[in-house]
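Only a single protein chain was left out; the remaining protein chains are all shown in position.
Up next is subunit A:
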Amino acid sequence: MIRLSLSLGLAVLATVTSAQAAELPAEIKQAGALKLTVNSTYAPMEYRDPATNELVGLDVDLANELAKRLGVKIVWSETPFAELIPSLQTRRADFIISGISDRASRRETADFVDYLATGPQFFVMADNAAKDATDLCGKKVGTTRSTSFPVEIEKWSKQNCEPAGKPAIQYVPGENSIDVRNQLKQGRIDAAVQGSETLPYAQTQEPGKYRVVGEPFAKGYQGIMFRKDDAALREVVTEKLTAMIADGAYKAVLDKWGLGANAVAQPMLNAAPQ
């Protein structure tokens, strides 16, 4: 309760400060650069271009546009997915924009400014017989173990397989989305789960190999993650993001990566339903 009222208080404080034009924290302004950390294994959100080894992706483009509008440079660094939150806590990163889902469990340590609609999505090899998601009940389904997807799969299985009298989905852990797709190709698993925003890209890399089963099975958002005590930075970024959505720069980036359908109407603070 104390935490709730505290974050409400922070939110009120944030809106008050945003009434006057928000400003970058002095430390960042002085350095002239944002420190951003990504986990670059999640194409097309952020990955190393195989041809140039450049860090590219939707998040990278959005961050570059934000930085341009803030008048600062970006110093990029990389880390495993599970180290993103510690990187934020230890101030290695000023904020995190790295394909990370806004989850209630993560809001204990951070605030999320939601900027992209997403949801976990089942997919199979193109020649698999499964038509509906419920055909996957009792099957082996793999996903990246460091994400929120294992919990989502279990929840979905409880809500959809058990009432239909079917056996539960057997979850199989994988190390990252590439490893999971490799397990799928070898038949180690029958189906896999990835964020819906990453599948169009995977399908362009290996055309005709995979088939999506059903719709994304939980509604959620990717969020830019801020330290709880960093409301000033959060506000200034939210402001710039709002402007980017208004003038079409945001839409242009999403369209470039084929994810126009995942756009949000405005940035939202800690808005994902779970």
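Heads up, the rule we're going with is that a contact is a pair of C-beta atoms (placed from the backbone, for glycine too) under 8 Å apart; a residue touches a chain by one contact, two chains touch by 3 or more; residues count from 1.
Methods note: contacts and distances are computed from a predicted model.
> Which protein name, taken from UniProt, belongs to the chain you can't see among "Molybdopterin oxidoreductase", "Benzene 1,2-dioxygenase subunit beta", "4Fe-4S dicluster domain-containing protein" or "Glutamate/aspartate import permease protein GltK"?
UniProt lists the chain that is not shown as "Glutamate/aspartate import permease protein GltK".
> Using the touch definition from the top, which of A:Pro86, A:Gly119 or A:Gly258 touches the missing chain?
A:Pro86
> Just one of A:Ala31, A:Val56, A:Ile74 or A:Val151 touches the chain that is missing; which is it?
A:Val151
> One chain isn't shown here. Among A:Gln30, A:Thr52 or A:Ser105, which residue touches it?
A:Ser105
> With the missing chain put back, which residues of subunit A would touch it? List them for me.
Contact residues on subunit A toward the absent chain are 82-83, 85-86, 89-90, 105-106, 108-109, 145-147, 151, 172-175, 179, 182, 185-188.
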